[in-house]
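Only one protein chain is missing from this complex, and each of the others stays in its spot.
Note that the chains are named A, B and C in the order they appear, and that numbering of residues resets to 1 at the start of each chain.
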Amino acid sequence: MIDKRVPSLSAAIEGIKDGAVILIGGFGASGIPVELIDALIDHNARNLTVVTNNAGSGHTDIAKLLASGNVSKIVCSYPRSAGSVVFEELYAAGKIELELVPQGTLSERMRAAGAGIGGFFTTTGAGTRLAEGKETRVIDGKEYVFEKPLKGDVALIKADSADRWGNLTFRFAARNFAPTMAMAADLTIVQARQIVELGEIPPEHVMTPGIFVDRVVEVPAPVHAGQPS
Amino acid sequence: MIDKRVPSLSAAIEGIKDGAVILIGGFGASGIPVELIDALIDHNARNLTVVTNNAGSGHTDIAKLLASGNVSKIVCSYPRSAGSVVFEELYAAGKIELELVPQGTLSERMRAAGAGIGGFFTTTGAGTRLAEGKETRVIDGKEYVFEKPLKGDVALIKADSADRWGNLTFRFAARNFAPTMAMAADLTIVQARQIVELGEIPPEHVMTPGIFVDRVVEVPAPVHAGQPS
Amino acid sequence: MTAKPLSRDDIARRVGKDIPDGAYVNLGIGLPTLAANYVPSDREVIYHSENGILGLGPSPGKGEEDLDIINAGKQTVTLLPGASIFHHTDAFAMIRGGHIDLALLGAMQVAANGDLANWSTGDEKFPPAVGGAMDLGAGAASVWALMEHTTKDGQPKILERCTYPLTAAGVVDRIYTNLAVIDVTPDGLMVREMAAGLEFDELQGKTGAKLQLANDWRVIEV
Partner (left out) sequence: MTAKPLSRDDIARRVGKDIPDGAYVNLGIGLPTLAANYVPSDREVIYHSENGILGLGPSPGKGEEDLDIINAGKQTVTLLPGASIFHHTDAFAMIRGGHIDLALLGAMQVAANGDLANWSTGDEKFPPAVGGAMDLGAGAASVWALMEHTTKDGQPKILERCTYPLTAAGVVDRIYTNLAVIDVTPDGLMVREMAAGLEFDELQGKTGAKLQLANDWRVIEV
């Protein structure tokens, strides 16, 4: 029997090791798995690399994780935004390493990891600082940059509905990075607003098939990122 | 106003030129746009390259297109199957060129074309005849083959529902190659069982966003491939 | 007659008139987003957002905001009938694959060859942030740069070569400023329109790259 449901947030987070690469879904405040992040903070694994689009805002969720001192590196496209004070202080103090990746390349690199692609050529970033040191190639007269897969040890994902096989749906644009990150991690952990019976999600409407999901925990009234929890 | 609806199959097929590369959706008999193929046969463009998974069966749809003498090359993964007599005769007579591509690589190459990827490395085919003459690279100790994008001039797609913006849904596994082919062609032509009002397809259930679609024609009772038409 | 530079709203108004019917358009933050307000009402334009939306509608009414329906600037928006939702990787496949007809991007600098700089001043004190700018710059079928013609202290932002780090090389097709509308052509920068009362020499004086005045140039109408 396949049952990916776990009874608690701490059980969901169990086993994450020091030094792990953690992919965290969300764009802006939409789709951020706040409760899983809080559980990760409590879990207290150290020296983490976090891959996520933004570097948090205010003092909750991702910003709170950074403030915990357990994140040594962040891989993202847009760390600097209104309220990204925690990140900016850590960065200014040299306490966090930043790998800046164009947003589409960030997503495509994770897809490559999940899809067994060893690397790909993209025009994004060609001729810019972010291509420095990278292999380039002219294809049909245009310059391309070679980008490598970006794999996670763990992905933290916020879903709307889930079933015991790990099939997922997402609310509107809370989908963003989630389906790609779910593919790209060895251990994909999901918080879902509701866990439904097998078959309740119509097969054609499954947004992330359960094969990409390892653990599902129900969080019936999730806090929206950036709001007080 | 954006209105991708066209009034007839012949209007849908209009303008396809001699020498065009035509991507045709479908796997086995599922998802094959039979009526569009028949219209293409009537249209009589010559010297076509057809990209599709199978090389037709019996004497209908893809087999009928091959029998028309208008296809000089087929790119596919599995041309030989029960009833692929038309293809086999043309092949034996040296009247059709075959480019054999592993099924996943076929799909991934079209995705690359649609997604602006200049090429990618895959383990599929490494060390086999189908990698002969191709660039290879060892990545993390495994051998990968470099594969290039595969772009279509035209894609012929069978959908279930469509709206005037070109948003599509598909019935069950009739989806197969369609979303990828829709991305990968300059001119994506769709036959849909029904054309619905804008907004009738819930935004989260759109399977191919209209941005990838150029023309939609309603074919209310499509013939299933391999069945008498 | 003294030159009458366009207001920020007027730049947006001028750009809005050029967004073609039926186009798939991605809007950068700020001026570009403003421009969408001025597209003539008889045109149907489909707006794309990097976070996986096609068919963005106007801002929601008060109390109708949905925090899971936001644009790339993280503002709440609405979905038009016909909208679709997809994941980030597909959203950027649309961009990189050339399916987005037009990206309207704010710019810090544009070079005569179409080089775009809009993500970094190169100041190492601040952490860099790029978002989807490089993807849009490299991928969109057409790129229009929107900006003030000069910096606040009067330095030109249109240059022979950008001094700021590039976002994408040779991608800008058209520049809209508070003083002019300029096409980037293989033969150089071609001024199509100038603000009322502006002399070409004055415009050239505020520009760090050689301009040519189109024979059929006009005064910008907003």
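The criterion applied here is as follows: a contact is a pair of C-beta atoms (placed from the backbone, for glycine too) under 8 Å apart; a residue touches a chain by one contact, two chains touch by 3 or more.
What you see is a predicted model; the values in this text were computed from it and never measured.
> Specify the shown partners of the omitted chain in the complete complex.
Visible chains that the missing one touches: A, B.
> With the missing chain put back, one of B:31, B:152, B:166 or B:203 would touch it. Which one?
Result: among the candidates, B:31 touches the missing chain.
> Using the touch rule from the top, list residues of chain B that touch the missing partner.
Touching the chain left out of view, chain B contributes residues 27-31, 77-81, 87-88, 91-92, 98, 100-105, 107-108, 110-111, 122-130, 143, 171-180, 207, 224.
> I need the residue numbers on chain A that touch the omitted chain, in ascending order.
Residue positions of chain A that touch the missing chain: 1-2, 111, 113-117, 163-165, 167, 183, 197-199, 201, 203-204, 206, 209-212.
Going forward, only the chains that are shown with their structure count from here on.
> With centres defined as the mean C-alpha position, give me the chain A-chain C separation in Å.
30
> Quick one: which residues in chain B touch 2 or more of the other chains?
Within chain B, the residues that touch at least two other chains are 115-117, 203-204.
> Of all the residues in chain C, which ones touch at least 2 other chains?
Residues 53, 79, 85-86, 92, 95-96, 139 of chain C touch two or more partner chains.
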